[in-house]
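What follows is a single structure, and I will ask about it in a moment.
All protein chains but one are shown in place.
A, B and C are the chain letters, set down in written order, and residue numbers restart from 1 in every chain.
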Amino acid sequence: MSDAAPDMQDLYRELVIDHSRNPRHFGRLEDATHTADGINPLCGDKLRLYFRVDASGTIESSSFEGSGCAISIASASLLTEAVTGLEVDDAKSCSATISTRLTTAAPYANLDAHLENLKALDGVRAYPSRVKCATLAWHALQAALTNDTQPATTE
Amino acid sequence: MSDAAPDMQDLYRELVIDHSRNPRHFGRLEDATHTADGINPLCGDKLRLYFRVDASGTIESSSFEGSGCAISIASASLLTEAVTGLEVDDAKSCSATISTRLTTAAPYANLDAHLENLKALDGVRAYPSRVKCATLAWHALQAALTNDTQPATTE
Amino acid sequence: MGATAKTVTATDWRADFPALDQSVHGQPLVYLDSAASAQQPAAVIDAVASYQREDHANVHRGVHTLSHRATEAYEGARDKVRDFINAKSRSEIVLTSGTTESINLVAQSFCRPRLQPGDKILITHLEHHANIVPWQLVCEQTGAELVVAPINERGEVELDSLLGLIDDRVFLIGMAHISNALGTVCPVEKVIEHARQRGIPVLIDGAQGVPHLDVDVQALDCDFYAFSGHKMFGPTGTGVLYGREAILDAMPPWQGGGDMILEVSFDKTIYNELPYKFEAGTPNISGVVGLGAAVDYLQSIGMQTIARYEQKLHDHMVARLSNVDGMRLIGQARRKASVQSFLLDDIHSHDLGTILDHQGVAIRTGHHCAMPVMQYFGVSGTCRASLAFYNTHDDIDRLVAALDKARELFA
Partner (left out) sequence: MGATAKTVTATDWRADFPALDQSVHGQPLVYLDSAASAQQPAAVIDAVASYQREDHANVHRGVHTLSHRATEAYEGARDKVRDFINAKSRSEIVLTSGTTESINLVAQSFCRPRLQPGDKILITHLEHHANIVPWQLVCEQTGAELVVAPINERGEVELDSLLGLIDDRVFLIGMAHISNALGTVCPVEKVIEHARQRGIPVLIDGAQGVPHLDVDVQALDCDFYAFSGHKMFGPTGTGVLYGREAILDAMPPWQGGGDMILEVSFDKTIYNELPYKFEAGTPNISGVVGLGAAVDYLQSIGMQTIARYEQKLHDHMVARLSNVDGMRLIGQARRKASVQSFLLDDIHSHDLGTILDHQGVAIRTGHHCAMPVMQYFGVSGTCRASLAFYNTHDDIDRLVAALDKARELFA
């Protein structure tokens, strides 16, 4: 199993394990202006994301709740850190950036400083069956900010 | 095709072609005491057999009507010739004899004189998909004489 | 047709089909029964076998490698089918067990909850039982009425009569793209155009369309299109229901079970999104993998090439058959494809089938699951020769020679 271990550690990087064990911004956001659910029927991941957007279109605060695997929880937690303080449009394009990063085989592009931590998710690329876990929160972000009422799913 | 022709003529013997073209006892028997339908969904054969059985249990007269392939018509026609004049029980055992003859690979047994003509059907043995055509009338005979109300089918 | 098709030859294609390379009763097989079920190219047979030898597991719910491979193979085939018939979205491709299930699904999920007594389902007189009996069942269940547009003695749907039958009570129109019994190519485009104007949904039974035509559901603009894998050189037990997304979305599920749900509790069950809502239980994974391989194979030749080649062969077959003494052709539509029904003298179709089989020529005989067509023509059954692109001129010669023999035998 000696050659298996390194890869696994690439998927379950320290930052991922940390965020999955101690998710940031976990819980309901009482005065949220935008919210959306994400469901991954494959593994039963269920997330609800909350955002408070102020009058100028800035995401003042973010949070999430739900349950899921380490990858989906870490991804949601990293997301809340990354998008808080962004303009809505920037957050959306950030969602697109990350989705593309995780789902295509293109060389990794540089990431803006505030997205730097999201590189921790890069390991999922090698695990096609887990990509959806990593992108779930980002789909839900997209849905929340476009006020889509259907829960986002990864199927 | 030279080796194909003889086999075919074994299936379509002269007597079979004759009975299929000029079926005996064809038509409805007005004062029938026993009747039954035979349906072969495979080729759409539909027969109705009629028998008048007298008080002593003898088949006084027989007839049939319907449509079907040469084999099924010839078989029904030959049947009406063979069983007229028989006791009901003898007719039933005759039905069993012929069904066995056509559906098993056992060596041909001798046939009583009144069944002699039925040898003309022996050729179907080599055509498994046509055996049902030859046995249809005999199933219906069985059904008629046991007063079964369901149409006999060969499926 | 014409000049371009002359250069196309079936010889290479034929070699792709292992089943065609055998003798029957000592004669090389001539397979003229593709309308009942087509043979498979080795590419399909091998795709199924190697899926099974290397990649099989259950789909959708697994994280392990085989399950992932199986899911990719299964969902990849759905994408191929989408592309093949040019559906807008993969959500519109519901994988079923065949045309029959596809049509029953529409009858039960789309029609049954909405049909009111007095509503009408409009079909034609040339339909296959699969496009008759499901409507009879749902009409009985709801008090709706089955209305049948007539055909003429050439075996064509009478377009004007059909359009004349359309009124405000018509809830759905179901019709074949190509008749399996007569070969008639039906005027589906015109019917769809009229129906769309009146907001009436149309289901096309494409079981015989997809193997012979270049089908584009967006161009057709139909609401449902149903077809079977085994008639398009793929495995039995596979089929497709194409449905317009908005319509499928509004329909309740068909069967209940695994995979068609997002969440189950005893209080409340939430159904999955399209197309999974309609795919309860473990699907026919290996069959669908084979269906995907069949699409690849057909696309490698090109449906237009196939249609052109077949049209030529069909016309040749009809011409040759017309010259056989004692021949009665049944089905002489002006637009016709791939199929010819006929009777010879007074020889029963079943007998003729046996005599031809004895010479290695496989045709189908009987009612072809289209009894109303038989009733219309006043026959209990017909002989039917049906073509695929793997058939050749030589096959037609063999058919005609076998018919001549049959006449000798019954002379």
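Just so we're on the same page, contacts are C-beta pairs under 8 Å (C-beta built on N, C-alpha and C of every residue); 3 or more make two chains touch, one makes a residue touch a chain.
For clarity, every value in this text was computed on a predicted model and none was experimentally measured.
**Q** Name every displayed chain that the left-out chain is in contact with.
**A** Looking at the entire complex, the absent chain's contacts are A, B, C.
**Q** Among C:155, C:253, C:275 or C:331, which one touches the chain that has been omitted from the display?
**A** Checking the options C:155, C:253, C:275 or C:331, the one contacting the hidden chain is C:253.
**Q** Which one touches the absent chain: C:132, C:293, C:306 or C:324?
**A** C:132
**Q** Which residue among C:228, C:340 or C:391 touches the omitted chain?
**A** Considering the complete complex, C:228 is the one touching the chain left out.
**Q** Spell out, residue by residue, where the missing chain touches chain A.
**A** Counting only chain A, the missing chain is touched by 1, 3-5, 7-9, 11-12, 17, 42-46, 67-71, 127, 129-130, 133.
**Q** Tell me, which residues in chain C touch the chain that this view leaves out?
**A** 18-19, 22, 24-25, 29, 31, 33, 36-37, 39-40, 42, 44-46, 48-49, 52-58, 61-67, 97-101, 103-104, 107, 128-130, 132-137, 146, 148, 228, 230, 235-238, 253, 255-261, 263-266, 269, 280-287, 350, 353-354, 356-357, 361-366, 368-369, 371-372, 375
**Q** Mind listing the chain B residues that contact the chain we can't see here?
**A** 39, 41-43, 128-130, 153, 155
Here is the rule we use: only the chains that are shown with their structure count from here on.
**Q** Across all chain pairs, which one has the most C-beta contacts?
**A** B-C
**Q** Distance between chain B and chain C based on Cα centroids, please, to the nearest Å.
**A** About 38 Å separates the centre of chain B from that of chain C.
**Q** Measuring centre to centre with CA averages, how many angstrom lie between chain A and chain B?
**A** One centre to the other, that is 77 Å.
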